[in-house]
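With one protein chain removed, the remaining protein chains of the complex are shown where they sit.
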Amino acid sequence: MILIFLQSSVFSLNTLVTLKVLESNERDTMAISLKLIPHLLAWFGIVLILLRGFAGRRSVVTVASIAGFVIGVTGTCILFRSFPVAIPFVVVKSALGVSFLFLWGASIAAIYRSTGRGITIFQGERRGNFPLGAGIAACMASIVAGAICTCGLPAAGSTLLTLLLLAVAAGALAYALAYSAQALDKLLPNSYTVSLSGMLVAVVALLLCSSSSLLRLDLFSPLSMKVMKGVHDFVHQFMESILIPDHLFIRSYIWKFIGLLFGKEVGFWGGLVIWFIPALLIAMAIGFERLPSVAHLRQGAKRRTVMAAAIRERRCRLVIPLLSVVVFATAAYQSSFPSVEYWDPKPLPITADQSGEITIPKKGEIDLEDGKLHKYLFKQGGREVRFFVLMTPAGQLTVDLDACAICKPDGYGQAEGSVICYYCKTLIPLDTVGKPGGCNPVPVAFSVKGENVVIDGITLVNSWSTTVQATARVKEGGK
Amino acid sequence: MNRRRWLLHIILRALGHRRGRTVLLLAVLAMASSLATALGIVSTSMEKRVAEEVRKYGANLIILPESARLDVGSGGLNFGVVSEPSYLLQQQVENSLAQSGLKAERSFHLRGALQMKAADIMVEGVNFADVRRLFPWWQLKGNWPAAGETVVGNDLATRLKLKPGDTMELTGKNQTVRLRISGIVSSGGEEDGLLFLALPELQQALGLEGQISLVRLMVTAGGDSLKKNAAALQLLLPTAKVSEVRQTARTSEGLLAKVKLLMIMVTAVVLISAGSSVAGTMSTTVLERSKEIGLMKAMGGTRSEVMLIFCGEAAMLGVVGGVAGYICGTVIAQFITKTVFASSAEFIPWFVFVSLGISLFLALLGSIGPMISVFKLDPVRSLRGE
Partner (left out) sequence: MSENIIETNGLTRNYGDICALKPLDLQVPEGEWLSVMGHSGSGKSTLMNLVGGLDRPSAGSLRVGGKDLLALTEDGLARFRRESVGIIFQQHHMVPYLTAVENVMMAQYFHSVPDEAEARSALERVGLGHRLKNRPGELSGGEQQRVCIARAIINSPKLLLGDEPTGNLDHKSTIMVMELLKELRAEERFTVIMVTHNQEVAAWGDRTIYLDDGVLVREERTAG
């Protein structure tokens, strides 16, 4: 049964993407659908968790989730249509931020309650198991999930008709996914229960994980940036108000430690702390939960049986918050290491003229001065040389071998602000490309004649064979 | 007491009961993992050093006095001892270079020792203008020195607590010089442990006017010509040795690879024998304890619960052995690098996981067989004593 649901969901996913990206071809559709899958999986997980948590309210949760998803998708589409691009992102991001803050509050309440004090800040707990509460929770979570999905799609102008069709497709997709979640939920044994706080932490974790792969919705990097700035400002103000740099009591080595506070690491670690604390607090609260009183049981064996069962059940409830910690970690990872693709053009074959000189026009087919890596392949007398031309940020043209003097010549790719050596994965800042040494690409002498870059072919071949072939034990082509 | 604490408790009790065997197993595991850790640490730090050396030498040719041992490009791998310092004549080298018509950037170096407060300091005399051109990766805190000034390597500065602006007095064979420190230099290489001053000043101080101990050349012409150039220069300088830097790096890499291979083989043998000895010891233990296992099963322990106790024992041994192995391995690595490579190994904290992993793997692998017999053991028979 699940299989049927999944098949239909794949179909509706394709329809959804096709509708959204009207002019694109089939391959793009596939690629975009693939990118959407993690978001949909996250939503699937959310529905599953909600079904578990609100056991007995399954139908309400399912319907509310589907409705929420459709509202989320269409609502965000409308937002995109009627406002500049930045605004919908801000809206979705603030929704995520609010949910994270809410999680913080809930976690503090949970840990406070676990100390044995009664607290009734959060009325929803009792109401949570009423159909309305369950429905609202499911609906809100799904709205945000749907919004994230839509933000993952490329923006395209849409008419009212396509909007309607889109809503239908999203509905079909949501229907298929939600019912497969329900089917899966029925397969799971009843002993896997989820506490209310566990449900909350899992839902928020999945939402944040799904959003963290989209640069503009990512919460973690702005968070760590804020932390860094906050610490920086605080330390700065503090120092300025009471201490002068050459204060008697401050030795130079203490400044080193103060300097640590200004680094990028502070933001990262501080961000991590804020990021993980709610989930950990909730896990701790569950861990601290009192075991049932067994004093009334006279028989020791029975007492121990009850105790063991309670401990086992508590451990079961710990699973979800701990899994959420993993999900949070994934989110932080995705945000710190966004999946960047390197700019790595295929080397263009090039030949020298009679005088042995290679001439490349600056503004020919390829604009050499666009700040990107341009690779060429030069063959002469059975030898091959890969080299590239690059304009550094300082505005200087440089010609270098597509290899360094140390590594195997796997070549370089370009990412923002740097080139990377594929072999040793060293990032080399663009400003230093053109300087020799280390894993820097080996620079080649060249001259600029008018609008052309001129390189001596012999020098090129010699330079390759002395610096590169010497280190390459096995001659392999570049990447 | 909860179940986990109890499990730990009985594991410790069981291990403590058979103290001799526990110590033996721990020793085997620690030995195996320490050897593997030592190998890893030695090869990682040596590899890093060799790569550093290669990166460090922007020069591609060096000229050395014939009798002096080459100590470049090989990191700590110089087995030879410089018995008697010998020098090149600066004038002669310059003449030969001019004669060969070689287009090359050059930098003259003179290595020597000067005394400061009765302690020897390694000093290198250079022309700072050349250095700035040839070694652009030197990072300088402060200023390049003027006459009567010096720059100090980073490590040396930390060791002697020197900072720019300080004045120091150095005594050479011939005369004493007073130098003001103008900057601290760091290159990540051996330069960090040296003190640099202008070549003529050092020559005077040491009484070695016109003599140098090393020339570094950056020959711009590429191709096979580098080798040809070296050969041509060699002809002109019969008393010196001209060599390519890359070559020396390569020989040290090759040597390192051989040493590594040897160590890997030794480690493999040790790992295999350690594994089998763990397996043997474990299975005798299980045989001896079959009554206990039968009793546990009769008391109502499921097969997996009983196995958990025994696996826990193996894992405990593995963890303790691994930590001990890491500590021993670090010491062994230091010893090896000190005696064989004459340099110190790095302290690499994450190798504790490698060591733990190896030790745990051995302990658990060795107990697979015994665990199967624990799993299969029939309580009735074992309790009857068959």
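So that you can tell them apart, the chains are marked A and B in the order they are listed, and the count of residues begins at 1 in each.
As a working rule, a contact is a pair of C-beta atoms (placed from the backbone, for glycine too) under 8 Å apart; a residue touches a chain by one contact, two chains touch by 3 or more.
Predicted, not measured: the structure shown is a model, and the values here were computed from it.
**Student:** The chain left out touches which of the shown chains?
**Tutor:** Across the whole assembly, the hidden chain touches A, B.
**Student:** Who touches the missing chain here, B:K163, B:R180 or B:K291?
**Tutor:** With B:K163, B:R180 or B:K291 as choices, the missing chain is touched by B:K291.
**Student:** Of A:L41, A:A55, A:M307 or A:L397, which residue touches the hidden chain?
**Tutor:** Counting the whole complex, the residue in contact with the absent chain is A:M307.
**Student:** For a quick check of understanding: of B:G101, B:P238, B:G300 or B:P349, which residue touches the chain that isn't displayed?
**Tutor:** Spelled out, the listed residue whose C-beta touches the missing chain is B:G300.
**Student:** Tell me where the left-out chain touches subunit A, residue by residue.
**Tutor:** Touching the chain left out of view, subunit A contributes residues 299-305, 307-308, 311.
**Student:** Pick out the residues on subunit B that sit against the missing chain.
**Tutor:** 1-3, 6-7, 9-10, 13-14, 16-17, 291-292, 294-305, 379-380, 383-385
Following the convention adopted for this analysis, only the chains that are shown with their structure count from here on.
**Student:** Compute the distance, rounded to whole Å, between the mean C-alpha positions of subunit A and subunit B.
**Tutor:** 37
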